[in-house]
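The other protein chains are all here in position, but one chain of the complex has been omitted.
Labels A and B are assigned to the chains in the order they are written; within every chain, residues are numbered from 1.
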Amino acid sequence: MSNNETSDIQAFRNQAARLHRRLSHWRLLEGIFWLALAASWFLLPSRHMLINEIAVLGLFALSLDLILGYAGIISLGHAAFFGFGAYAAGIITKYGVTDPLAGLVIAVALTAVLGFATSFLVLRGSDLTRLMVTLGVNLILYEIANQVTWLTGGADGLEGMNLGPLLGFDFDIYGAVAQAYSSVVLFVLFLIARRVVHSPFGWSLRAIRDNPLRAAAIGVPVNRRLIAVYTLSAAYAAAAGALLAQTTQFASLDVLAFHRSADVLLMLTIGGTGYLYGGLIGALAFDVMHDILSDITPQYWEFWIGLLLVTMVLVGRERLGRLPVLLAERLLGRKPGHAAE
Amino acid sequence: MLTNLFDGVAYGMLLFVLACGLAVTLGLMNLVNLAHGAFAMAGGYLTVVMVNHLGLPFFAGLPLAFIATAIIGVVMERLFYIHIYAKNPLDQVLFSIGLIFMADATVEYFAGSSQQFINLPDFLKDRFEVLGVSVGYYRLLIIIVCGVTAIALQTILTRTRFGSRLRAAVDDRRVARGLGINVNLVFMLTFAVGSGLAGLGGALGAEILGLDPTFPLKYMIYFLIVVTVGGTSSITGPFLASLLLGIADVAGKYYIPQFGAFIIYTVMLVVLIWRPHGLFGRATTK
Partner (left out) sequence: MTVALETSSLVKTFGGLTATNDVSIRLEQGDRHALIGPNGAGKTTLINLLTGVLRPTSGRITLEGRDITGMKPDRRVRLGLVRTFQINQLFGAMTPFETIGMAVAERQGRGHEFWRGVGHEAQIIDDIVEILDRFRLTDVMGERTASLPYGKQRLLEIAAAIACRPRVLLLDEPAAGVPEGEREDILDAVAALPAEVTVLLIEHDMDLVFRFARRISVLVNGTLLTEGSAAEVARDPRVRAVYLGESYQGDKAHQGGGHG
């Protein structure tokens, strides 16, 4: 090889390496986002519980983004894992496990098993089948929770949760500890998710989403990867549910309700999928909207949410989202997807 | 036991009338319309207004419910649904969920959240004995009306020109257009009839299924199960699936009350795992 050619190749290698590192580099806007979250703890002391809820919902939406935005699995029943995690975290406090972190880990582990077991249902069939199956699992779990009143409290909800202090700090009524707890857990899990999506595993997920036939033709064991990401997603959703139960010291059938699954889809619709921040932004927008609308029309805010959904679909999520696109490019250097494209 | 069977058949046929519109629009237009139940709810509430408040006889209310809901269907189709035919399933799901939310809130605003009852003619509330089986007049009415409807649908589908156009359009839309079939008109009429039937089902079902703002969400899963298990390429598929489901549900709730609801969901999951395209369906060219 002549000197020219070697240096050309070398230049390409450098370019490639830079390209790859650029994708996983932290960006300024990302830093601002997390700093703002941390700052809100100091600057908005009256809103601890609200921000706590946003963090929880954001984590829930993030979990759905993992399967929807990155692997292309449409789920209409992700609340199954959210609710299972919530109930698990709540119930084990009544059986002696009062440490929040231990409860979190156990709830996540149990739900991961559930996720693994149900993952086989979403491997086959069309998008419609997946919608049905995930919805079916969600509804079954709801019914079970409804029936097993000795364990879950049924329609009355889970009473008598006995939660101990978190690392020495008791959960206060203002929610300061709660918000800190949720925010840190969200951040840690986000970091993990970030590493995962930039790995070869993450690449293969996107390939499966874009073209499962070709992914298999390149040697990707499609089913195994889908099972893995579905289980991971269930674990993340469970973490969110557990956080909710622990920080509100309560769990009711509402955590398994269909509207939870619908709401989280709405959040990802607002925020965009496939770049990890969509769920967080969507949760923020959703909760703020909910807050504002509930003050105006406490009973009928559902109508406005429905109207928002209808409008967003009619207008077209692509045309709506200049802002998410810009954000996505700034935040992760990549255009966001619009789920199931 | 035979009473249970009879009740199960009635329930199943009611489900069929409610769900067949969904099956046809799904098979024909690839439209995932989860809000189908909202049309049923509309039919039910309209009948309440007509019979309870306007004093119309019940038997006049039924066909009027069909017509009124069909008109609503046409309006919705031309204004909104026509824009989402081409969108992917997730968008359609989100759209229809949005519609359900809006419909629920609207109905609650105007009529409150309590269950509505239609004033039935007295004789329908009676039961009579035949061969040791206790038969309710109301359920008998349901079986008759729904049975006639099913037969009519099957006849239209297989023996009329509209029916053959519809089947052609379901099989392959582009080819059908190429043959000169006005596919858009077929879509519109089919959607109208499907919605009308849902409305009729809602009116008939108010007594048995319970009519309140949560109706669309509560029964959404049932319609979806009928469509999934029965497939979308025929009338007989959903018909048999509905019967199966109706009998299973009634029997399940009677013999093992704690698990009554599970039977349905478990049946659905098992069928979907075994045959992703439904028991009677076949994959069509899309």
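Please note the rule applied: contacts are C-beta pairs under 8 Å (C-beta built on N, C-alpha and C of every residue); 3 or more make two chains touch, one makes a residue touch a chain.
Note that the structure is a prediction, hence the values are computed from the model and not measured.
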| item | value |
| --- | --- |
| Which displayed chains the unshown chain touches | A |
| Absent-chain contact - pick from A:54, A:207, A:270 or A:305 | A:207 |
| Missing-partner contacts on chain A, residue numbers | 8-9, 12-13, 15-17, 19-21, 23-24, 195-196, 198-204, 206-207, 210-211, 213-222, 224-225, 228, 274, 335, 337 |
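Note that only the chains that are shown with their structure count from here on.
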| item | value |
| --- | --- |
| Approximate Å spacing (C-alpha centroids) for the pair chain A, chain B | 34 |
| Partner chain A, residues of chain B touching it in the complex | 26, 32, 80, 83-84, 87-95, 97-106, 108-109, 217, 221, 224-225, 228, 258-259, 261-262, 265-266, 268-269, 272-273, 276-277 |
| Chain A to chain B touching residues, read off their complex | 74, 76, 120-121, 124-129, 131-133, 135-137, 139-140, 143-144, 147, 258, 262, 265-266, 269, 299-300, 302-303, 305-310, 312-314, 317, 339-341 |
